[in-house]
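Input: a single structure, listed below in structure tokens.
Here the complex is missing a single protein chain, while all its other protein chains stay put.
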Amino acid sequence: MSAPQEIRLERLLGKLVLDAAGWPVGRIEEVLAQPEGDAYLLTHVVIGPDSRLAQWLAAAHQLPTLRALGLSRRPSIRKVPWTWLDLTDPDKPRLHRAVLGDQGGAAH
Amino acid sequence: MELGREVLDQQVIDARGIHMGKVDGVILSLGDGPARVSALVIGGTTLLWRIHAGLARWVERRRGGQGHVDRIPWDQVMKIGVDIKVNFEAERSPALHWERWVRDRIIGRIPGA
Partner (left out) sequence: MSKLLEIALGLVTGIGGFLEAGSLATAAQAGAAFGFQLIWAIALGTIAIAVLVEMGGRLAAVSQHTLPDAMRERFGIRFFLVPLVAVVVVSFLVLASEVGGVCLALQFTTGISFRWWAVPVAVALWLFLWKGTFGMVEKGASMLGLVTLSFVVGALKLHPPLADVGAGLVPSLPAHDTAQYWFMGVSILGASVSPYLFYFYSAGAVEDGWDESYLGINRVVAGLGMTFGGTIAVAVVACATLVLHSLGIQVDRYEQLPLLLSVPLGLWGFRLFAASLAIACFGAALEIALQLAYLVAQGFGWRWGENVRPREAARFALVYTVALPLAGLLIVTGVDVLKLTIFSMALTALSLPVTVVPLLVLMNDPDYLGDRTNGWLSNGAVLAVCVLACVVALVTIPLKIMGS
């Protein structure tokens, strides 16, 4: 087992995630946790679009007016189990699997 | 629970209702059992790291550390709702270091404070 490692959530958010094959999957948007007893265990990582443009369009999606005008796009996000994340290098998170090309992760 | 949305940047209030600051950082602990939320971080260079990592590194090198940082263990967090309530009194907390400093050195010196 690896030694206890401390990761800063706020530095993890926004980092680009590559899959096992080296392809960019997206940027980390959120980390989900569930209570178990007294602790909150990390369950999933939400990965969002990579490019700036896609991020802006996703942000615009929050304003109904812009949505109605067609100036936004629903963000393509994937919810991936936390265990798939490889943080041996916290600045360069990777997935243990090759996600793109197969149907891994719940893509919306 | 969405850690980024519900925990990060939320207001932290101590047992007496005093505003301690916003959650500037969250520490996740991996490796020793299943990955879990370990602590909240308020103060110091924590916020600066999120704005500009290079600047934060430079400041830490110059000051020889992270500054006045309060690490609040997760088990002291009582409630997550509109605000985050913690289980102790923050009067001596490093998170309020600059508040105390401004009060003692500047504001407190002006008559009528």
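Letters A and B name the chains as they come in the text, with residue numbers starting at 1 for each one.
The rule is short, and it goes like this: a residue touches a chain if its C-beta (ideal position, glycine included) is under 8 Å from a C-beta of that chain, and two chains touch if they have at least 3 such contacts.
Fair warning: this is a prediction, and the values are worked out from it, not measured in the lab.
Engineer: Name every shown chain in contact with the chain that has been left out of the document.
Structural biologist: For the complete complex, the undisplayed chain touches A, B.
Engineer: Taking the full complex into account, find the residue in B:R57, B:K79 or B:R103 that is in contact with the omitted chain.
Structural biologist: B:R103
Engineer: Which one touches the absent chain: B:M1, B:L47 or B:V69?
Structural biologist: Reading the full complex, the residue touching the unseen chain is B:L47.
Engineer: What residues on chain B make contact with the chain left out of this view?
Structural biologist: Touch set of chain B with respect to the missing chain: 4, 8-12, 18-22, 24, 42, 47, 50-51, 82, 98-100, 102-103, 106-108, 110, 112-113.
Engineer: Tell me, which residues in chain A touch the chain that this view leaves out?
Structural biologist: These residues of chain A touch the chain that is not shown: 62-66, 68.
As a convention for this text, only the chains that are shown with their structure count from here on.
Engineer: Taking each chain's centre as the mean of its CA atoms, how far is chain A from chain B in angstrom?
Structural biologist: 25
Engineer: If you look only at chain B, which of its residues touch chain A in the complex?
Structural biologist: On the chain B side, the touching residues are 1-5, 7-8, 24-32, 34-38, 41, 46, 49-50, 53, 74-75.
Engineer: Note which residues of chain A are touching chain B in the complex, please.
Structural biologist: Interface residues on the chain A side: 1-13, 29-35, 38-42, 82, 87.
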